[in-house]
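Every protein chain of the complex appears in place save one, which is left out.
Showing chain A:
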Amino acid sequence: MHPSDDPGWAGKGWSMAFTAYFILLLIYLLLPLLIVIPVSFGEDQWLQFPPTSLSLRWYRSYFSDPGFIAATFTSFWIACVVSALATVIGTVTALGLSRTRFRGKSLLYGFIIAPMVIPIIIFALALFILFNQLKMTGSVAGLILAHVVLALPFPVLIVSAALEQFDTTLERAGRILGATPLRVFLHITLPYLAPAALASAIFSFFVSFDELVIALFITGRWDTLPKRIWSDLRLEIDPTIAAVAAILIAITLIGITAGELLRRWAMARAAN
């Protein structure tokens, strides 16, 4: 080893401390998930860890509860609509931002990204006041609009990153080879952006699917899945919640992993 490569004892100490810190942080983040999954497979009447015996009792209880199923479907289709709207609007916005120069562009960019940094409770409260004025509380359209705003930073950021790597000479090549601007967009630009847009759609879906605070403020009488879980938790702590949580964890894990793989693929392909 080259002498200057040796971090020395002090360096080794720091690197060990960082590794320990990282492991502790992972445990802290993952422990609740690791507990809820075995609990969901328990037989006991109450939430208990470790479970005394295993069964699918609470999964059956979830699938046979019409309230839970209805809330799940509501959340699912709202998330699908939000995902589609946010992806289309976000992709068009990213295209517009990448191809124009104007004063206040970075301000507009910041404005679109704002929902990522504004505390969600502030956003929810503001929406509540606004929707009250507009008599929109309790409307599905209102919740969809709010979720689209909340999800929009994902498609804008992901598609912008892909566009930054995009070689616009490809569009020139398309034109000189005989394609109109519209066909260049459909045959060259859009296929290039497809993985980034699909990743955006998945992330946007989950922004809406597991969103609780805004739903609590503005949905009124009907339930989304997170809202239903929340109200169940307040009334009684029943292991059905653990089963729902386990299902949610599984779906989210698969979805976000797929989204992240797509995003990385989009970036790697752009780098070629």
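In this text, a residue touches a chain if its C-beta (ideal position, glycine included) is under 8 Å from a C-beta of that chain, and two chains touch if they have at least 3 such contacts; residues count from 1.
As a convention for this text, contacts and distances are computed from a predicted model.
> Under which of the names "Response regulatory domain-containing protein", "NADH-quinone oxidoreductase subunit K", "Thiosulfate oxidation carrier protein SoxY" or "ABC transporter ATP-binding protein" is the non-displayed chain listed in UniProt?
Its record in UniProt gives the absent chain the protein name "ABC transporter ATP-binding protein".
> Among A:V92, A:A173 or A:I237, choose the residue that contacts the chain missing from this document, as touch is defined above.
Only one listed residue reaches the unshown chain, and that is A:A173.
> Of the residues in chain A, which ones touch the absent chain?
167, 169-170, 172-180, 183, 187-188, 191-192, 269, 272
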